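For this view, one protein chain was removed and the others were kept in their places.
The first chain written gets the first letter, and so on, giving A, B and C; residue counts start at 1 in each chain.
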């Protein structure tokens, strides 16, 4: 498992409410944590984190689970942009506990005008803000 | 534990993601279920369930836990209006599993104009729609 | 979008807490709903829905989003087994609102002995209980 050196790290403290009866973190928690890891990405798109100009719609997400995650230790979410297309963006993510990769994620967005309900080209100013977290040679999940 | 005969029943099937490592339903799930039980109440306030005219702000909530709730059996949420004041409304709720009361809830709202950020009198047309679920002689939690 | 006639239907009433600031159902809610749709599958594996013999570990999940889902209308989750392998099972799911497909899901499990931490063959009695929801000629997401 390789993680680009420019990936953004978000530290998550697991919550009791995120475990399940099997005794570890429930699988539906991972998409929530991966979304939490995309805060820098959201800020690049909507600098004030305002829903009035959110302009991002998820079209697909994928998670691979490699190890169970437990309540007791913090989790690092590593997040980078693995594809910056014309109208679409792919965000790749890895969840690590005790530095061991536990889950891999990929989430595809289209830049979206909610008013006209159409996909549009990602504007240049957003491309510039996304550039520091871009690494198109690595993906979290090999296709 | 008394429940008024005009209480609205909402059936909830417990989800794996709502349990925790202790093996039963996590306590933070109850406010979520009680909010789910208030759908008829929300419809009375905003008939199309549109966030454009939501006009309800929670000012307080309270939950008492009496029995653990398990994954295997459906849960009934019984919901009624226990106070319909000038600007405020109290919703009382009970969660029952196998007809045994497991949790009691009380949630206080003010009728709220988000634009002016002020509380206002609950309009008459909403009072009429709330009337069928009103029972001011019973509360879920004795004060 | 084709759904097998033996798919299990689970009706979900969207919750306010499952929406987000964009005004519709948050994308992280879909894995929760799809897990809720797998209750009949869980019962086939662990008839009493007891965590003591759960024996199912998620190895991968995938969701494709086709339409936004709103608070106002109930959602049907259609669930079937699209692959019943030696040690692994794939569950396919579709979320429909007003009978329009809004999200497609695929979730892969291995039959897992938590004590020995190894994958094992799905036992025959579980295969028999899964048979009524099996349709290996249809998937929710085309590979």
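Rule of thumb we're sticking to: contacts are C-beta pairs under 8 Å (C-beta built on N, C-alpha and C of every residue); 3 or more make two chains touch, one makes a residue touch a chain.
Not measured: the values here are computed from a predicted model.
**Q** Which of the visible chains would the unseen chain be in contact with across the whole complex?
**A** Answer for the hidden chain's contacts among shown chains: A, B, C.
**Q** For a quick check of understanding: of A:35, A:93 or A:106, which residue touches the chain that isn't displayed?
**A** In the complete complex, the chain left out is touched by residue A:35.
**Q** Would you mind spotting which of B:63, B:78, B:91 or B:130 touches the chain that isn't drawn?
**A** Per the contact definition at the top, the residue touching the missing chain is B:63.
**Q** When the complex is taken as a whole, what residues of chain A touch the one chain not shown?
**A** 10, 13, 15-17, 19, 23, 32, 35-36, 39, 42, 48-51, 71-72
**Q** Pick out the residues on chain C that sit against the missing chain.
**A** Within chain C, the residues that touch the unshown chain are 16-17, 19-21, 23-24, 26, 28-29, 71.
**Q** Under the stated touch rule, tell me which residues of chain B contact the chain that is not displayed.
**A** Chain B touches the chain not shown through residues 20-23, 27-28, 31-32, 35, 51, 54, 57-65, 68, 114.
Operating definition for what follows: only the chains that are shown with their structure count from here on.
**Q** How many angstrom between the C-alpha centroids of chain C and chain A?
**A** Chain centroid spacing, chain A to chain C, equals 22 Å.
**Q** Taking each chain's centre as its mean C-alpha position, how far apart are chain A and chain B in Å?
**A** From the centre of chain A to the centre of chain B is 34 Å.
**Q** Among all residues of chain A, which ones touch two or more of the remaining chains?
**A** Correct list: 20-21, 23, 28.
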